[in-house]
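Shown next, in structure tokens, is the structure this report addresses.
A single protein chain has been removed from this complex, and every other one stays in its place.
Up next, subunit A:
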Amino acid sequence: MFQLDLFLHAIFSAPLFKGALLTIGLSLCVMAVSLVLGMGLGSMAGSPRPALRWLVTLYVWLFRGAPALLVLLFVWNGLPQISEIFRAGWFTPFVAAFLALSLIQIAYLAEILRSAFAAVGHGQREGAAALGMHRWQIFLVITMPQALRIAVPALMNEFISLLKTTSLATVISLKELMTVSQFAIATSFRFLEWYGAALVYYLVIVSVLTLAQNRIEHVLSRGYR
């Protein structure tokens, strides 16, 4: 039967807490890097140069098509086979998971940001250009904030999805939330309590993110109410 005290013990246990921190840390790192690179790729998709647009299409096609589990295993097991560099000590499960999930996340965010940038009217760029603003100033001050406002709900969706995808890194023995739960179950055979505790962690994190999303949307929608 379900033991409440063991469930509570699991929730407040150090390994699970550390696992949750690792899950959050990994997700934040991947998201931050993917946002910057996805933005670059997303604006490249609107470039007048066909070669650049083609490159973006190819990248998005590849990493949206490849399953996350496959990319994770490819990076963790395949890269060391390719080069000596990946056999060194720095190439930890965390680095491998970060690399693999970023490759995928960039592709998804590039798609979202591409359409968000396209949704900001051409008149905005012209209005700023007529005032003498440079291309990168227009991007930073005029286009990007407006594109982000449009993209926030979709970006947050991707972030939540990413947070849960990090659990796949258990196959390369990254000690995130799911791996830690599995370890505990392997010695105690208490499935309900430990899976339940892990579920609580995921739900709490996602709830916090949802509240954050509301806050961000509220701030970015100033002027649109």
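The working rule: a contact is a pair of C-beta atoms (placed from the backbone, for glycine too) under 8 Å apart; a residue touches a chain by one contact, two chains touch by 3 or more; residues count from 1.
Going forward, contacts and distances are computed from a predicted model.
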**Name per UniProt, for the chain absent here [options: "General L-amino acid transport system ATP-binding protein", "Corrinoid/iron-sulfur protein large subunit", "ResB-like domain-containing protein" or "Na(+)/H(+) antiporter subunit D"]** = "General L-amino acid transport system ATP-binding protein"
**Message:** Given that one chain is not shown, which residue among A:36, A:131 or A:212 touches it?
**Reply:** A:131
**Request:** Identify the residue among A:114, A:149 or A:190 that touches the chain left out of the display.
**Result:** A:149
**Item:** Positions on subunit A contacted by the hidden chain, ascending
**Value:** 123-124, 126-134, 137, 141-142, 145-146, 149, 220, 222-225
